[in-house]
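This structure is in structure tokens; I'll ask about it shortly.
What you see is the complex with one protein chain gone and the rest in place.
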Amino acid sequence: MPRNWLAATGNSPPVADALRQALAIAGKDLAIEWRTKTALVSSLAFAILVLAVLFFARDPTAVSALDIAPGALWVTFTFAAMIGLNRAFLLERENRAMDGILLAPVPPGAVFFGKLAANLVFVGTVELVSLPLFVLFYDVGLERGLLPLLGVTAMATLAFVAIGTLLSSMVVRTRFAELMLPLLLLPFLVPPVVGAVQVTARILAERPLSEVAGWLKLLAAFDIAFVTASTLLFRATLEE
Amino acid sequence: MPPAEPVLRARDVVRRFGHRRVLAGVSFSLAPGEALLLVGPNGAGKTTLLRVLAGLLRAHGGAVERRGSVGLVAHHSMLYDALTARENLQFFARLHGADSTRRADELLDRMGLSAWADERVAAFSRGMTQRLAIARALLHEPAILLLDEPLTGLDDRSSEQVLDVLAELKRRGRALLIASHQLAELMSVVTAVGFLIQGTLRAVEPLGGRDAAQLAGRYRELTARG
Partner (left out) sequence: MTRDRAQALARRGSLLTAAALLGLAGVYVRALVFTPIERFQGPAQKIFYVHAPAAWSALLAFAVTGLLSVLYLWLRDRRLDLVAAASAEVGLAFSVVMLTTGPIWAKPIWGTWWTWDARLTSTLFIFLLFVGYQVLRGAMVDPDVRARYSAVIGILGLVLVPFIHLTVYLFRTLHPDPVVMKPGSPSLPGEMLVTLLVSLGVFTLLYLGFLAQRYALGVLRDLQDEEASRALS
């Protein structure tokens, strides 16, 4: 292996080291984002805009807010997420800081998990702030549905953030990263987003979740398949 | 004194970009306490060679043998502008599994940057950034230090500070490889010279007490051979 692949530093097992490194990378990413807050503020503003626009982009006498609510929520979540995803690798290109990371004995999996964790916190924050606004704008009742909604949100978000993290590591090298990421990511959004919308619709209509067991299984399988695939394929996107 | 065991060795290293051979068979060895100056025109492959030696790029042909870890100081600082000097060093120290706070402060002190430990790198001058970059490269106490144009853009005082650090590293038995066209300033530190022309090392020889002008002449001589 070409790089300085020390499997362990000190006496701790390699996995613990890798985990610590991943957390260090995630922490560093979040610290940097917190300093400038640019991507976070942009994503939040975008989310609010999309929620509002979609609310008005219908004939209110023909289409109830509840009908479009699930779709509106998920379009908001995914598009706001895409704004923030390129941030993760753009900041590494600035002074070629990624080279500094790769010069250290950090396995590619640890780099991926660090980036993924930071992206999840980022997107999760945007989602958690958008959710009360969603409830407010669309006048939906979430007394009993909050926990299931958070659950399905977590599942679908993990899916597209994992794939988005992998794709952004590639597109940041191109000139049109902002265009390329949505173009490449959207086909992958179909299974998790369609599933999430179906489940969200059931939750908002206060119908039993057993009706959407198939979709939930799809989401779970998709998560497993693509988090695994993204982790394994990430190594191929690093310069060598 | 018998020659020490080389701590870095390149054997016929080849590196392509598409079909173009950027490095076409580079061989040399570097022993502890040696400082090899790599001379060559822009586009000769100096930066690529350093990246291959550091392990950032794979050699497409040949091999690189290392007996010890490598530190790299490149054209880009590999630092985060939004973080402070100390935060940068702590982060990279953590990646190496070192005791981050202690190590960071040690190196800040050694590079004369303690006063700016809590300043963001964005506010640093070129000289300070370069010193911090060297600090980052030294975090894991590498046996080999590779430097790509370390003195470019530095004022005299910063240059002196960097040269002092390099001299001390050499005294302590580290192996140094410096790619640079600033021959005159580096004469005090360098022990050997290699001429990288069109992807191959045309010659690797001890400095032999020559000065910058003589080295430039040697370079012209080697290029004329074609």
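We call the chains A and B, going by the order they appear; numbering starts again at 1 in every chain.
One rule holds in what follows: a residue touches a chain if its C-beta (ideal position, glycine included) is under 8 Å from a C-beta of that chain, and two chains touch if they have at least 3 such contacts.
Here the structure is a predicted model, which is why all the values come from computation and not from measurement.
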Among B:R21, B:H76 or B:R202, choose the residue that contacts the chain missing from this document, as touch is defined above. B:R21
Among A:F46, A:Y138 or A:F222, which residue is in contact with the omitted chain in the full complex? A:F222
Touching residues of chain B against the unshown chain: what are they? 16-21, 198-199
Hey, which chain A residues sit against the chain that's not shown? 163, 166, 170-171, 173-176, 180, 183-184, 186-188, 190-191, 194-195, 198, 214-215, 218, 221-222, 225-226, 229-230, 233, 236-237, 239
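To be clear about the criterion, only the chains that are shown with their structure count from here on.
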Rounded Å distance, chain A centre to chain B centre (Cα mean): 39
Complex contact set, residues of chain A against chain B: 2-4, 6, 9-10, 17, 20-21, 24-25, 28, 31-32, 35-36, 91, 94-97, 99-106, 239-240
Taking the complex as given, what residues does chain B use to touch chain A? 54-59, 64, 69-72, 74, 76-83, 87, 91-92, 94-98, 136, 140
